[in-house]
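Yeah, one chain of the complex is gone here, protein chain that is, but the others are all in their spots.
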Amino acid sequence: MSEREPVLEVSGLETHFHLGGGLLGRGEEQVVRAVDGVTFDIREGEIFGLVGESGSGKTTLGRTILGLVPATGGSIRWKGRELVGLTEKEFRPLRRRLGMIFQDPNASLNPAMTVAQGVGHPLRIHGITQTRAETRARVAEMLERCGLAPAERYLDVYPEDISGGQKQRVVIARTLITGPELVVADEPVAALDMSIRAKVLELMMDLKDELGLTYLYITHDLASGRFVCDRMAIMYLGQMVEWGEARAIYDDPQHPYTASLLDAIPLPDPSRRDRDKQLPRGEIPDALSPPRGCRFHPRCPRAFEPCGWEGRDLIDALEDRWTRIDEATFERELGLVGDRTAAVVADDHVRFRTDDPHALRQLLTELGPSLPTVVIDATTSMEADAGDLVVRFGAGPAPGDQVVAGRTVACHLHGVVERS
Amino acid sequence: MSTVPALSVSDLTVDYATPKGYLRAVDGVAFDLHPGESLGLVGESGCGKSSLGRALMQLLPQGALVGGSVNLAGDELIGASDARLRKARGEDLALVFQEPMTRLDPLMKVSDHFVEAIRAHRPETSKDEARHMAREVLAQMGIPPTRANNYPHEFSGGMRQRIMLALGIVLKPQVIIADEPTTALDVIVEAQILDLLDRLRSDHNVGLILITHNLGIVAETCDRVAVMYAGRIVEIGPVVDVFARPKHPYTQGLLRSVISVDTTELSSIDGSPPDLTAPPRGCRFAPRCDQAFEDCHSVDPMLAQVALDQHAACLLYPGADRRGAEVGV
Partner (left out) sequence: MAETSARRARVQHALKPWRQANPMARRLVVVGLIITLAFALMAIFADAIAPYGQDQYRYIVGTTTDPATIDAAACGDTLDCEQLPRRIEPSEGYPFGTTSARFDVLSRIVHGARVAFAVVALATVLSMGIGVPLGLYSGYRGGRLDRVLVMSMDAIYAFPPLILAILVAFVLKQALEGRIEEPGVFVASVAVGVVYIPQYFRVIRNHTLSVKEEPFVEAARSLGAKPRTIVWRYVFFNVTSSVPVIFTLNAADAVLTLAGLGFLGFGVQYPRAEWGLDVARALPDVVSGFWWTAFFPGMAIMILVTGLTLVGEGLNDIVNPLLRVKGYRGRVPKRKATDDGADVTEVKA
C-alpha cells in the first residue's frame, strides 16, 4: 500500500481517571492510567487495528479520540485540527464526520425508537435533512446499502424484533448516514454469532471502499484483526508494545506479549493441538498500580533481569511456588517469610518482618533458580536490617521504542533502551 | 468404547412456556459420555446448548418441561427426588458457569465456600478437614494457599473461575459440565483455564461436557464434538474426524465461518435460525442450506452413521431418512 497522508495524528496521548479519595475526601486519590502516553497515526483510507486484552486501554483510547472521554494530556490532530481540549459543544458539529460503531448491537440501539427513527436521528441532529419524508428516504437508502433490503421491511420495526446481525447493520447504517470520514469500530463483531461475523466484516470493508472511510478497528481478537487491518498496534496496560504493518506483526511478532496473544488463540484444527505455546502467567494487573519498568514483565515468559523487577514480584513468585509444594515445606517457608500482610512492599525493595532474617536470606537464595521468574537474579542486595530482611532491586527502566524488522517494539530483548 | 458411560442421555427434551406456545429448546438429544472423555457441545446462540447443560443438572427455570432420560452411572435423574438431585449436584455432577462472580457469595471467604459445600454433602467432615481439602484443591488450580482466606472480590476474573473449578471438583464428581466457562475471559486466561480443565480430566478421569460457541476451543480441548442446531444434535463424532471431514452442511458452514489466524477467505451462513415455537417442516437447517433438495423440506432427518463413530442428521446420507432403519449412537 502506498504511503498516504495521515488523517489522524495522536501523540503522547494520556487519559487518566482520577478516583476520588474516600468518603469526605479522606484517603489518597488514585489515578487509573487507562491510556498512558500513546503516539501513532492513521492514514487516509486504511484500517488501523488496536488490539489488546480487556483492561489494555484500547476502548478508552478509541473513546478519547472521539471526545467521549476527555484526554488528560497529549494531542490528537484530525486533519490538522487539534481535538484535545475542545468542549463538548465545540466537538458536537465534528461528530457527523467522526463516527463510532459499538460492540453490542443489542445495547447500542435505543429500544424506544424504531429503526427509521434511530437511524434518521443523526440527520435531524445535524440538520442535514429538513422534512420527515426526506429523512425516511435517506434512511431507506442507507439501510439497503447496509444489506437490509427491502428497507420497508425494517423501517418501522423496533430493535427487539430483529436479529443481532441485523441490529449491527442498523448500528452501522446509523453511524454512516451522516457521511463520516473516520469510523472507530469497537469490537463490531464480538457480540455476534460466528456464522454471521464474516458477513458484517465484509459489509464494513465494502462500505469502506464505497464511501472512502478510514477505520480504527478495536478488537481483542487477533484473528479477525489479521484479516482486516493494514496496520495495527498491540496495547498493554495503556501503552503500545508493538506497532506497524499488520502482516509483519502476525508473521513474526517481536514482542513476547504479541507472541503469546497469537499463541493463545484457539485454532479450529485438532491436529495442531499439541503445538508449542508460550503462555504468560497470571492476568493483566490492576491499572491503578502498573508494574515498574516494562509493564508486561511479571507475566512475560521471556523476561530477564533489566525488565523492572520489584518487591511484589518476589511475593508473587513465592506464592506461585507454594501452590506446587507439599504442605510441610509450605508451612516451614511461610513461617520464615510471613504472609502477604507481614511484608512491607515498595517499588525497589521488600522488607520482610521475620524472626530470622539470616535463615530467610538463605532460603531465598536457595529458592532463586526454582522460582518461576528470574526475580531473585534481579536483586541487588539482601540485608538484615533491624531484625528484618530487606531485599533490594536494581533500576528497572521502562523499555523505549525501537524499530525492529519493519515495526516498532518496546521491549528490552532488542537492546535495553530507556523510554524517553 | 467398552467402558460403562459416566453419563448417558437419551431422547432429552426441554420445553419452555411462552405466550406464543411451547418452545422446544432441546429436542430429542442423545449421547453418552465416558469417564475421562471430553465432549464439546457447540452451536450458536439459541441452539439449545445451554438449556441442555442445565437440563442435565435439572437446573431449569420454573415451569420448564423436561422429558427423556439422563442416566448417571445407572441412576435416573429425570424425575428424581429433590434430595437425590441435591446430592447429585456437586458429588456426581459439577456445573461451571460463564460468570464466576455471580456464583460466589461476596460476604463469604473463599475457604468458607468450600467448608459449606463439603459439609453439605459430607456432614461428618470437620471444618479443619474441609479447609485442608480446600487449600489442596485450590493449590491444584493455581490459587496460593495464602489466599484461601480472602474474599471473592479480592481475586481477578480468571482466579475466580479457578476457584469455581476448584469448588466443582472438591467432591470429586464424575462429570463436569462447563457452560461457556471462558467466554468472559481474555484469550490468554482462557487458554490457561482450558489447560486446567484438560489436566483435571486426565488426572481425575472425570468426564467433561464443554458447552461453547467457539469451535477453536473444541478443537483444542475435546475428544468428541456434538454440533447443535435448533435444539437438536445435527452431527456428532470424534473431533479429529468432524473437523477434518464435516458431513453435515451446517457443520461445514460453521467451520468455514470461523475467523482464525489462518483464515484467507471470509465465509458465512445466510439466514438465521428458525423460530422454535414454530419450527419448519422437514430438516430445520434446510431453509439456510445450500445443498438442500426437495425431500429436505418435508422429511425430518435423524442421526445416521456417516463414518466410523461419526453421525450426522442429514438426508444427503443413507439412513438419515426417518423412514429408514433404527440407528444407535
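Note that the chains take the letters A and B in the order they are written out, and that residue 1 is the start of every chain.
One rule holds for everything that comes next: a residue touches a chain if its C-beta (ideal position, glycine included) is under 8 Å from a C-beta of that chain, and two chains touch if they have at least 3 such contacts.
All values reported here derive from a predicted model rather than from experimental measurement.
Which one, A:Gly99, A:Gly164, A:Pro270 or A:Pro399, makes contact with the chain that was left out?
Selected residue, touching the omitted chain: A:Gly99.
Taking the entire complex into account, which one of A:His16, A:Arg43 or A:His121 touches the absent chain?
Of these options, the touching residue for the absent chain is A:His121.
One chain is left out of this view; which of A:Glu29, A:Glu82, A:Asp156 or A:Asp385 touches it in the full complex?
Reading the full complex, the residue touching the unseen chain is A:Asp156.
May I ask you to list the residues on subunit B that touch the chain which is not drawn?
Residues 13, 15, 17-22, 24, 58, 60-67, 78-79, 277-278 of subunit B touch the chain that is not shown.
Footprint of the hidden chain on subunit A, which residues?
Looking at subunit A, the ones touching the missing chain are residues 66, 68, 92-93, 95-96, 99-100, 102-104, 107-114, 116, 121-122, 125-126, 132-133, 136, 155-158, 171, 174-175, 178.
One rule holds for everything that comes next: only the chains that are shown with their structure count from here on.
I'd like to verify one number: the distance from the centre of subunit A to the centre of subunit B, where each centre is the average of its C-alpha atoms, in whole angstrom.
Centre separation, subunit A to subunit B: 31 Å.
Which part of subunit A faces subunit B closely enough to touch in the complex?
53-54, 163-165, 193-199, 201-202, 220-224, 226-227, 250, 260-271, 273, 277, 279-280, 282-284, 319-320, 322-324, 327, 330, 334, 339-340
Write out the stretch or stretches of subunit B touching subunit A in their complex.
Residues in contact with subunit A: 44-45, 135-136, 138-140, 142-147, 156-159, 186-192, 194-195, 213-220, 239-240, 243-244, 253-255, 257-263, 266-269, 272.
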